[in-house]
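The structure under discussion appears below in the form of structure tokens.
Below, a portion of the complex is reproduced, with chain positions unchanged.
As written, the chain order gives the labels A, B and C, with residue 1 at the start of each chain.
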Amino acid sequence: MAHSDQPAMELRRLSFRYPNGRLALEEITCAVPQGDRVAIVGPSGAGKSTLLMHLNGLLPSPSLSKDEEAQVVIEGQAVTRSRLQQIRRQVGFLFQDPDDQLFCPTVQEDVAFGPLNLGLNRAEVLVRVERGLAAVGMADCLTRNPSELSTGERKRVCLAGILACDPSILVLDEPTSNLDPRARRQLLHILREFAGTLIVATHDLDFVIDLCSRVLVLESGKVQADGPTERVLSDPLIMDRHGLEVPWRLRR
Amino acid sequence: MHIRDGILAPEVCLVAGAISLGAITYSLRRLRFDLEDRAVPLTGMMAAIVFAGQMVNFPLFGLPVSGHLLGGVLAAVMLGPWAGCLAISMVLIVQAVLFSDGGLMSLGANILNMAVVGAWGGYAVYATIRRMLGNGAAATVSAAVIAAWLSVLGAAALFCAEFLCSSRSAGVDPRGVLSLMVLYHSLIGVGEALITGAVLSFVLARRADLVPTPNAPGSVGTIGRFAVTGLMAALAVAAIVAPFKSESPDGLDAAAQNLKFDKLEVERPPLVLDDYAIPVPEPVWWPALPVSLAGIVGTLVVFIAAVVLAGITRRNVVPIRVADGSHGN
Amino acid sequence: MGTSGIGSDAGSQSICHALPAGMKLLLTLGIILVAGLIPLEHWPAQGLLLALVFVGLSVAGVTMRYLVRRLALFLPLLLVFGLSVPMARSNDAAWSWTLSLWLRCTVSFMAGLWLVHVLPFRDLLTTLRYWHFPPALIAMLGFMYRYTFILWDELRRLRNARAARDFGGGPWWRVWSINSQVIGLLLLRAMERAERTHRAMLARGWDGSIRFLDGKD
């Protein structure tokens, strides 16, 4: 469906103001080619989560209702109200806070929620649930209540829920927070295997080095730097100015 | 269901207020919890939930009224009658003082109708039925559904009584008022019963530990429970049968005419029920049969809902083991 | 009427706002009581009371638009009622009775509105404490206040979480059953969150009494 010459994701002068008047994004323009792995870094409150939520049409942006002036374009399609359902099938979104994402009474139901809504049959859904949970090492928690899991376990269930939908673009908001080192390594492994486009917002710069080829630095809602991972992350000027730190591995 | 100021006579408000005050004090005494207790925030949360729930009005099958959740039975089932009564009272206090929803002077009457009848009366019915049906999830849900429906009828009947006491004219035919109220509230009660049942079956299936068994210390004595249950049941029957009885020579039509044109006008407003129910006069003109039918249909729907919801619950319940950690904090 | 009404008027100030909270409550109650006690025949007295309340409202800075909007929710009902009597038997007595009823209910309602406008929630709590209300009741009221916001927050999250993965797919009954689960889910999540929040309060030394930074005590 998507032509490989189209960017997987394109932002066109995307701005967003929260109802309380705070301008969280200001005229962001950029494009991510198909299959790329891009990291978005920046200090707290930079607007990373706000940006990512736009990729899935989760925030009530006025541009959602205007077809011509689309500010977010996914695989060549403008993100508008009428196309939201279609686009959410393509884009798997991991919330920063697992509590925002989990709402079913059991782990199994929660992971099955997406696939069921894709219209798959029961057998297929069960296979996907099992695969998803196995990938994050939570296969033995099928019948547990998500609110009785530890934070890291919940985070992993969220991931399983996304993976089970088999999206072509993965949008992950702070995927490694509250994960233990082993789970983090597993996640790295899963994401490296993933063939589609990947957009990750994170504070874990080591993870970025291991995974992404390109880094966007965001601060106060604007893109402040954009370039290959090693170059951006090893530049002490950029890093210092935007609340970041050159990772140990890149220090000379 | 919220009575506004100016509808009930001050002396009625005073009496109702005194009774409510007594009820609240008694509830507080029976609870006797530490302030740090988990019961306090849970009661607060329940109040917040009922408060939010009451903002949503559900329409009633083409009638010119809409109902909203009262929540008394739901709160009482989840928190016990005493905390339940407090939760609903708090909702009413906040609505009256901070939202001007329901009058300040009629606050006592509102608490009496909705919190005391809803939580105490509803709970008595619930506990009795559950006693008879056993402790299963299905029994819990059906008991709550029936109790919820009766609690709405009970509140309506009590309102009638208050209203009749307020209108000093002796000649108002209580049956006329009663049949009108029954028509509306047997249907509003169906909404209440459905919501209560659905929410409870959901909670039971997921966290059965949040719903205590009625035998826990602090529940009403058996005799009192049966008395209240009997009273509420009798009330329902009386309400449904009332219009039939009134087909004596002077009949309902005559009673209605009296009610509308002759008696009430000089004294008090006719049914200014509340802000939601717009009591157009027509229903009073209806012959007895439809009015009673509404009551009967309401009853049937409630019982069917009880059975269906209970059935759903039975399939879903996951037994929850309770071990060391569960000692209340 | 959302939760926005609660504590929303922290910014506005007037003579009415400056009154002690207890006085505000008693004043309102008094007016409503008087309105209720004046016999129906004496409608001019009711009219006077109405004028008084109206002055109070304008001093408190209630805008005409707000007033009209709130009254619009309340008046039609009253109109229907009041009119039914003179329509049935039109004579002067009936009309004065109707007028009096209208006035009485409107006075009570507007007095209530005044209170709503000038009494922030926390003042209500501190007043109740000053009047030696049972501390448990005050604590519960305080929780109710806090949890109303939390409840909204949970509802927002629940909706967002579903939106991200519901793809509008599935047969109609599935969509319907998911929707019907929301109330139950909301209740469960809210209760669980209430427990956790309660824990957080305990951890920071909460001992059951509600304290506010800017409340009067």
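Remarks
Keep this in mind: a contact is a pair of C-beta atoms (placed from the backbone, for glycine too) under 8 Å apart; a residue touches a chain by one contact, two chains touch by 3 or more.
Just so it is clear, the model here is predicted, and its values are computed rather than measured.
Taken over the entire complex, each labelled chain kind is present as follows: A x2, B x1, C x1.
One rule holds for everything that comes next: only the chains that are shown with their structure count from here on.
Chain C has the C-alpha centroid lying closest to the overall centroid of all protein C-alpha atoms shown. Set against one another, A-B and A-C show the most C-beta pairs in contact at A-C.
Each chain gets one centre point, the mean of its Cα atoms, and the points for chain B and chain C are 21 Å apart.
Averaged Cα coordinates give chain A a centre that lies 48 Å from the centre of chain B.
Multi-chain contact residues, meaning those touching two or more other chains, occur in chain C at positions 185, 188.
Contact of a single residue of chain B with at least two other chains is seen at positions 206-207.
Of all residues in chain C, only 157-158, 160-170, 174, 185, 188-189, 192 touch chain A in the complex they form. Chain A meets chain B in the complex at residues 105, 143, 145. Residue ranges of chain B in contact with chain A, taken from their complex: 205-207, 318.
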